[in-house]
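Every protein chain of the complex appears in place save one, which is left out.
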Amino acid sequence: MSKKLTRRDFIKIAAGATAATGLAPVARRIVIEPFVQPPEETLPGQATWYASTCRQCPAGCGIVVRTINGRAKKIEGNPLHPLNQGKLCARGQAGLQVLYNPDRLRNAVRQSGGRGSREYEPLYWSEALDLLAEKVSSLGHPDRMAFLGGLMPDHLYQLTNSLLTALGTAPPIIYDLQCTLEGRRPATQLSQTFFGTADLPVYDIAMSDVVFSFGANLFETWMSPVAQSVALGSMRQGKLSGRGLIVQFEPRLSATGASADEWIPVRPGAEGYVALAIGRIIVEERLGHVGSHRDNAVLYQNVDVREMSAASEVSVDTLRRLAQAFADADRAVAIPGGYLSGQHNGFASMLAVQALNRIVAQIGRQGGVFLSTPAPTVALRSKPEVNTLSDVRNLIKRMNAGEVDLLLIHGTNPLYELPAALGFAEAIKHVPYVVSFSPFVDETAVWADLILSDHTYLESWGYQVPSPGTDRPVISSQQPVVNPLYDTRSTAQVLIELAARLGGRAVEAIPWADEESYLQELVTELYGSSLGAFDARTPPGFWTLWRQYGGWWSEKEIRQEPETTDIVQKPLPMVDPQFDGDPEEYPFHLYPYSSVALTDGRGANQPWLQETPDPMTTVQWGIWVELNPQTAEELGVEDDDIVLVESPYGTLEVSVFVYPGIRPDVVAIPIGQGHQDYGRFAQAVTGSNPLALLAPITDPDTESLAWGATRVRLSPTGRKKKLARLESIDGQGRESIG
Amino acid sequence: MAKDANQSDEGIRWALVVDLDRCTGCQACVVACHAENNLQIVGEKEAAYGRWTHWIIIHRYWEGEYPNVKARFMPIMCQQCSEAPCEPVCPVFATYHNEEGLNAQIYNRCIGTRFCGSACPYKARVYNWFRPEFPEPLTEQLNPDVSVRTRGIMEKCTFCIQRIRRVEIDAQAEGRSPTDGEIQPACVQTCPTSALIFGDLNDPNSHVSQLAHSRRSFRLLPELGTDPGVIYLKGGEVNV
Amino acid sequence: MNRFWFFSFLILLVVGILTGILLTRIQVFSAPEQPIAYSHKTHIEAGIQCLYCHSSPLRSDLAGIPSVKKCMGCHNVIANDKPEVQELAGYWEREEPIPWVRVSSQPEFIYFSHLPHLGTGLSCETCHGDIGQMTVTRPVVKMDMGWCLDCHLKEPQPKATRLADCLACHK
Partner (left out) sequence: MSEVQPTQPEQDNHPDQMPEFEERLLLAERKDWEINEAVLQPMFKTGRGFWILVAILSAIVLWGFYAWGYLIYWGMGTAGINRPVYWGLFITTFVFWVGISHAGTMISAVLRLLKADWRRPITRGAEAMTAFALMMAGLYPLIHLGRVWKFYWMIPYPNNRFMWPNFQSPLMWDMVAIFTYLIGSSLYLYLALIPDMAMARDYTEGWRYKLYRVLALGWRGTEAEWHKLHRALGIFSVAIIPIFLSVHSIVSWDFAVTIQPRWHSTIFAPYFVIGAVYSGLSALASILIIVRRSMRLQEFLRSEHFDSLGKLVMVAGMAWVYFWFAGFIVEWYGNEPIVRELIHEEVSGPLAPFFYLQMGANIIPIILLVFKRVRTTPVLLLGTTLLVNVGMFTERALIVIGSLQRNDLPFNWGTYRPSWVEISIVAMTFAGFALLYTLFSRIIPFVPVWEIKEGRLRYTLRRIGRLLVPTAAEIE
């Protein structure tokens, strides 16, 4: 889409596109407007497919978008892309509703009635950029500016980082809820500790015979769900060596747990104990076929299987059986998932799980765990690192202390995504000027003075090295599949133009004329690489193919076998879980989980995702709390009764879903609903944000939010609200009838 | 009009295989179907009253009790029965059986008696209870190959007839016939675990007809004698 | 007296029905008013092929309306003194699309593609009439279901069965 096309250039079969069926009279005046200048790539009425990268979550799947007459009509997986191999998840499919969302901002805007007024006044971009440049240059000290970002595409991160460094400001703080829930930061730290490389490892589910997943919702939202699902498909029925086995360890039966062959309801926080006990049994009883376990004995010298069994409430027999299955498998892999990282003892548990891969010698082996090969050029290797909650806390402290004069927020929605107890909502009021880059008016953008509305990902340039990657180096490219619908501007472009206005070191740091030329320069470094699945004769030819393929990747598998560090010379740490809230007063563990459709709440403004039934509860649109039937009976509540959920930090009123697959001492609430702002579809759902309940405690090892370590109590309210479920309540439990 | 599928050995019979061992209930097919087929969004209130419009839904069945509880997923869409109970009851032939084994639904012929919906044992048909609403610019997304149904019309899974037709026309233009696996309904295309496989059941070499002969294969409610064109493969077993 | 009323009523009825039919026919076959008085006849007589301007029916569903640029490709030099061509040039200079009014159309619930029709060897004139003789473009047939089926059913078997299937056209 290099041609500049204006909106009216497109053929408008106006009536055909919008009218309802059936009733139209035959003789009607339909205007057809031809192109003034025909674009080279489109044929009227014929679909043109553009390859790009999905940005509905940070996984970085390749997509192809069907466009007809300049309008995107359907998103599908890019069949050539090694990560997702043509497949796509529900969120990826719904991407069009980000692009065509009726609640998108159509201009750069300034809040005319003051912050929080929700009254907006459109600005010309030159005006808005002048305003921003003026704010930046009038800062007393560069430290008085802060940039808070979500997990952004790599090129944007690089531009931001370069600009901030040039200005003398601290690098952007990258933090969002999705990363927190999937435990991206702790997982990186685990790799660093275990393999000495700060890269997310790839678990080779496809080739594995036995997969032990400890709180990783592999096929829902964790890390790269599509790639993992593709792997599941071949692991289950695509291998010659037989059907693989999956065991899921988590307190609530997730959709992944339902797809697993066995679900072990471990006590929250005790997943590490299970891993330790399994490891101990394998080492002690010399299970499996890897020969001597002498090297590993030291790891488990302090572990008592019975104690572990008691603490995790998994019987010794089960542990022994599982240990046997894990050790006897030709290829087995244990996966430390997001729920582990959300515990106070998260890091210790993750270490214990990763150690299992070590004792069955599956590190670097097929069907085990390996690291993806880094991108071939240095420039492409720089990518956003997720910050810790402590960094965010520091920022909040600085904001409260009045040390931040200008706050830039991109791709994250801290007012919604951070536990309310952290006090971001209060802190933002102490910042004199807040700039948001959100394309939507979300909870945070309401508190921004200036919203420099970004393009949606289907209108933007960019690239991303998927992390975790796959069995070969991959760089996904992102390109506009349609011309921008509105007068929005991509943040990368805004930064480049800001630098140009600021001059000096800023413009030296990012001297490009526009983001496209920046990307072109970055990407054509790959030109001539012998690894690639394609190569061109000239750099411009390479640029074309890069966009046509939707990125660059190696033709062959290249896996990197990680080295283990000396962590394996010491006994594995054993840390007792800690929970916030007195167990007497707050008898239940709260398990907030990321919803398949809405993830961390980003999908809430897309009606398709709102109407998508949750796989386990089949509820559409709503928010609920899942209770074990026994718990529900004790509380005297049944389906659809509203209960009051209280933690030491907040309360929430929500309908009950009696859920057979959850421990009686755990209650689960999906994350994603309860938006105050963020458009009509997000606000259509009544209910408040479950994150308000969360205790702001962290795992001391990783300084990451222990989002699974809050205790709550429940009390019935006597009211009812019917959940929009697909499944008939009357029919529930009567399956034997069919 | 309705030709007995058992006799049509030479013709095409489109069929969908659903491998329950692979299905993770991820709902990608549901959204893909919404995107491809211009399904309307009804909102929370109507959805709670059973008026959603999903053409494919994933049934989730509980088995056992805590702690030995299991949940199984079963995607259910129009079963494209050869002996469809919905076909004979339509007074105006809005639904009928076509030569390629599809249970066709002609939207603009439908007068909305909902008899087919009552007759369908799988309840795979959905009805447009109200006019669809697509707040601007969501209309831009509408697939031009599929009509937008107004109120009072029954609709259901078509096996993405528009995608079948598109591939057939393109193949014809190239002077060949579509290859096995080339035609993919939206749900099949997107299914991350490849739990859905589409093809011609009457072609003995096609992937679906081979899977249909698998030991794991079964059809939904076989005792009703509807002869569905959707074939399920049991989960939890190895296919040898 | 009674008989008089009876016959008057009868005559009125017949006249009414005939007028109704006539009116719908006129409405169907009337030529819509176009923004520029374009004559197909002139262009065809100049020896231009249909596919030169309507270039995509062999590759796409739609035949395509030529872009303003394509018109100007010739009319930069040819006949640029004529008022109609000057009107065209006006659109070109203003970079505005020309709001042509559709002459032949299918309802929204119909899937129609030019490609397979031309693929079977049909010519443009089969459906669009002798466009080459038209100074003002008007529809020559009422493109309704009966008209479509007229041809579809004349195909040899088993093609006819396939083409008579509702799903062949209804979407």
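So that you can tell them apart, the chains are marked A, B and C in the order they are listed, and the count of residues begins at 1 in each.
As a convention for this text, a contact is a pair of C-beta atoms (placed from the backbone, for glycine too) under 8 Å apart; a residue touches a chain by one contact, two chains touch by 3 or more.
None of the values given here were measured: they were computed from a predicted structure.
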Shown chains touched by the chain that is not drawn here: A, B, C
Out of B:16, B:110 or B:208, which is the one that touches the chain we can't see? B:110
Specify the residue from the set C:10, C:122 or C:145 that touches the hidden chain. C:145
State which residues belonging to chain C touch the missing partner chain. 144-147, 149
Which chain B residues touch the hidden chain? 46, 49-52, 59-61, 76, 85, 88-93, 109-115, 117-119, 121-123, 125-131, 151-154, 221, 224
Note that chain A touches the absent chain at residues 22, 726-728, 730-732, 734-738
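In this text, only the chains that are shown with their structure count from here on.
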Look at all chain centres (mean of CA atoms) and spot the one farthest from the centre of chain C. A
Averaging over Cα atoms per chain, report the distance between chain A and chain C in Å. 52
If you average the CA atoms of chain A and of chain B, how far apart do the two points sit, in angstrom? 31
In whole angstrom, what separates the CA-based centres of chain B and chain C? 36
Multi-chain contacts in chain B: which residues touch at least two other chains? 107-108, 147-148
Multi-chain contacts only, two chains or more: what residues does chain C have there? 107-109
Going by the contact rule at the top, pick out the chain B residues touching chain A in the complex. 19, 21-28, 30-32, 34-36, 41-45, 47-48, 52, 54, 57-67, 69-73, 107-108, 131-132, 135-144, 147-150, 153, 186, 189-195, 221, 236-239
Chain B touches which residues of chain C in the complex? 107-109, 111, 113, 115-116, 119, 158, 161-162, 165-168, 170-171
Could you please specify the touching residues of chain B with respect to chain C in the complex? 96, 98-100, 102, 104, 106-109, 145-148, 158, 161-162, 165, 169, 172-173
